[in-house]
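Presenting chain A:
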Amino acid sequence: MIEIILHAFILTGMIVSAILVFKFKDLISAAVAFGLFSFLLAIEFYLLQAPDVAIAEAAIGAGLTTAAFMIAIRGTTKTEGDEA
Partner candidate 1 sequence: MNDIFFIAIAVLGLLILFAALRLAIGPTAPDRVVALDTINTLVVGGMILLAVYLGQTIFVDVAIVYALLSFLGTIAISKYIGGEL
Partner candidate 2 sequence: MIRLLATAIAAFVAYLFLTAGSGTIILWSESELIIGCILAIIVGIASYRIFCRTGSVRMANPIRLILLPVYAIIPLFIEMARANIDVAIRVITGNVKPGIVRVNTGMKTDLGMLLLANSITLTPGTLSVEIDDATKQLYVHLINVPDELRDKKVVEARELFSFFNIPGWIRRIAE
């Protein structure tokens, strides 16, 4: 019962961060907001008692995907909608 409060916090944060990813025009900010989404997803898996999935999500979502996004953004323009 009491854990419903925690689930509510984390799911609210996930929805807000997903909206932020959609809204930001600056691609670095969007990548940062996606990092927040991954963190909250990892802690949600953790709350649902799946630590192995949480480790994978933390390693891939928070660490490697952000680094891969940075390398990808380096090859494009910095903000969404620019004609280079």
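Behind the choice of candidates: all candidates are chains of the complex that A comes from, given by their letters.
Please note the rule applied: a contact is a pair of C-beta atoms (placed from the backbone, for glycine too) under 8 Å apart; a residue touches a chain by one contact, two chains touch by 3 or more; residues count from 1.
On a predicted model such as this, the values are computed, not experimentally measured, just so you know.
Student: If you had to name the candidate from 1 or 2 that touches chain A in this complex, which would it be?
Tutor: 1
Student: For chain A, which residues count as touching candidate 1 in their complex?
Tutor: Going by the criterion above, the answer is residues 2, 5-6, 9-10, 12-13, 16-17, 20, 26, 28-29, 31-33, 35-36, 39-40, 42-43, 46-47, 49, 51, 54-55, 58-59, 62-64, 66-67, 70-71, 73-74.
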